[in-house]
Structures are given as C-alpha cells and as structure tokens.
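The complex appears here minus one protein chain, its other protein chains still in place.
On to subunit A.
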Amino acid sequence: MAASLSGLLKPWTPRVFLVRWSRYNPYYLEPEVRKEAYSQPESELSAEEKEQRELKMIRPIKAAASGVTSSVFSDPVLSKFINMMMEHGNKVLAREIMTQTLENIKKKQVEKYHKAPEGQKEEIECNPYTIFHQALKNCQPVVGLESIRKGGKIYQVPIPLSDKRRSFLAMKWLITECRDNKHRRTHMYEKLSQEVMSAFVHEGNVIRKKNELHKMAESNRAYAHYRWW
C-alpha cells in the first residue's frame, strides 16, 4: 500500500517544458545550424576552431530556436522582419505575407523584364531579395535624435546609432507605414511590395520620414555637444 501511495507523492512537473526562453545556465553553448560548418575537413580548421570543436563535444548545447533552419534559403534579415511583422504569435500568417510580398515584387519585375526591349533588359533588377535588402538599406537613418534634459529644458540632440538600431528603425517604419497610412482594402503584401519598390528607388513615405529625421538632426547640430557618451 505504501508503494502505490508514494507514486502520488512525486513533485508535480508540467507536461510541456518551455526550454528556449527559460534561463539557460551560461554553461550551455549556442547550436551551430549551418550545414557548411560540418562539411569542413579537419585540415582546414585553425587552432581556435579545433578548440571550439573540442569544447562542443564536452559541454551541453541549447535547443535550437524554431525560427532557425539549416535550409540554404534562410536569411537572418528576413527572419527578423517576419518576427517584427508577427502579431499574437501567428508566424504562419507573417511568413505567408512575406512570401506573397516577395512573389509580388518578382512578378512585377519579371513581367517588366519580358516586355522590355533587348537593350533595357539588363537594367531591370528581378531578384526580390536584393530589392528588399537594398530598400531596407535605403531606409536606414544615419543619425537619430535623443531627448536630453539640460538646465530644466529638454533638447533633441543628434546621436550616432548602432547598426542594429538602424536596421530595426528601418523595418519598424516600413511596417507601421504599411499598416497605418495605406488604403484599408488593399492586402498587406500589396502595400508592402509597393512600399519596398518605391524605397528601392528612393521614393515613398519611409524615405521621406528618414530624410525629415536627417533634416531635424542637421538643424539641431548645435546641441550635439550636450551628448556625454
């Protein structure tokens, strides 16, 4: 009788363990997802990489996140953008919108390509990925503004931005622009593709916003020395 009752006394553990966002012991190492890293032969590795391999054989490794794949088509910038577009954890929908956007851009460009005369065919960029990356680069601001309090008044001071912050701002502006300032009956992929295509040629509302920020920073150049870091 004691044997059967003691089975009920074990501590309660949940059925599903949330592993990835729990706090891993810093002892755990990050997983290596890329296929190329495993196909390198022994001779090509430098001393540090050999040490890393030894370490990985001993130490435990974190579980890989569900968003990373070892596919040859995976793109970290694209994954970040999809995560930023995602609402209520609906990654399927966000990815679907992204793929439809890329397909839409490619369709328009390829149609233009096939209708263009021979001389102009090389100038038309058909790759939606290069267009997307270039558009994001065009939208990135160079300097940002920070509110700094000095002598009771708040000044808008121009400050340098890190690369991460710049790319984040570009993506955020693109998404908010498409969500708020477009006609409500168009699909998100249609709005996004129009905005990306115009950002690619330095037109559109996002580029305009970036330029206005630059102008503000330029006009507040006198307060630049208020920054102490």
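Some observations on this one:
Definition applied: a contact is a pair of C-beta atoms (placed from the backbone, for glycine too) under 8 Å apart; a residue touches a chain by one contact, two chains touch by 3 or more; residues count from 1.
What we mean here is this: contacts and distances are computed from a predicted model.
The protein name that UniProt records for the chain not on display, among "NTP transferase domain-containing protein", "Small ribosomal subunit protein mS29", "Proteasome subunit beta" or "Signal peptidase complex subunit 3", is "Small ribosomal subunit protein mS29". Among A:Val19, A:Ile61, A:Met84 or A:Val110, only A:Val110 touches the chain left out of the display. The chain that is not drawn here is touched, among residues A:Leu18, A:Met57 or A:Val72, by A:Val72. Which of A:Tyr24, A:Tyr129 or A:Tyr223 touches the hidden chain is settled by the complete complex: it is A:Tyr129. Shown as candidates are A:Met85, A:Leu102 or A:Leu192; the residue that touches the absent chain is A:Leu102.
Against the chain not shown here, subunit A presents residues 35, 71-73, 98-100, 102-103, 106-107, 110-111, 113-115, 126-129.
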